[in-house]
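As you look at this complex, bear in mind that one protein chain is not there, while each of the others sits in place.
The block that comes next holds chain A.
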């Protein structure tokens, strides 16, 4: 599209002040500011991959009818570009939610009503130096997910994150175990077939786009929390790690203050890896000793012995709730 030629044609036909300016995609905003200071107004912005073209008018010369005609004239040119796919529109919306959480879904995708519930997976690549793109991974996901089209959506958000929205019927039931099992399967698929490091996070089933947006934000925050506090956890669900999510959202100064406050209550010695593992498993299982022992594949008495040793070393009994909270906070803030 020759935008300059178009601007010249309009100026010639109407005799009204209109200006076409071309620049690179990163320069158009400062250029527009400068032109606005000189009394020009942007009537239309045309963009391609790397260039931008600004249609500017002197607003005093253009009455309402002329402006409407001008907009009508320029709009077909705009729509002659390939329309954004639903995935692209959703990607822009999801990305925008991180800065403006309440933004409603774009009108063009609001008609996306689903009769059955969906499940959302946030896939995160953990290695920035790898050279592949999400585009190359999409065929793998399409082969993997049964009945991928048109009921499932693969939405690359940016080079690091990809969203996968699949109908609940693909997963099975809406039980947490099933969705988590799927997350593990996806992580394994990507790790084995792309041979790279991925984190896969999953949320509860939802039936509206607004809920999808809310779940996405939760998963995004969970991802930040895991990067900081549990970098080795590669699969998790939005209902996991509430304390880590809370801690990750604290400003650094507040987190430092929390650590100082905890240390002032009691100075704790460094714990061994085995002790930390026992505590973290105990906390993950709501202080249930038998379940923790089962998870750690050790006898209940062995676990009790280890917990006694921790009490001996720290003066805090991890089976006692207030002490457990203090130990958990100490582990969380002390090691990060």
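In the analysis below, a residue touches a chain if its C-beta (ideal position, glycine included) is under 8 Å from a C-beta of that chain, and two chains touch if they have at least 3 such contacts; residues count from 1.
Heads up, the rule we're going with is that contacts and distances are computed from a predicted model.
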{"item": "Identity of the absent chain, which is to be given by its UniProt protein name, from \"Sugar ABC transporter ATP-binding protein\", \"Acyl-CoA dehydrogenase\", \"Multisubunit sodium/proton antiporter, MrpB subunit\" or \"histidine kinase\"", "value": "\"Sugar ABC transporter ATP-binding protein\""}
{"item": "Which residue of A:163, A:189 or A:327 touches the chain not shown here", "value": "A:189"}
{"item": "Touching the absent chain when the full complex is considered, from A:102, A:146 or A:251", "value": "A:146"}
{"item": "Residue among A:41, A:178 or A:323 touching the omitted chain", "value": "A:178"}
{"item": "On chain A, residues whose C-beta touches the chain left out of the figure", "value": "127, 129, 131-132, 140, 143-144, 146, 170-172, 178, 181-182, 184-185, 187-189, 191-197, 234-235, 273, 297"}
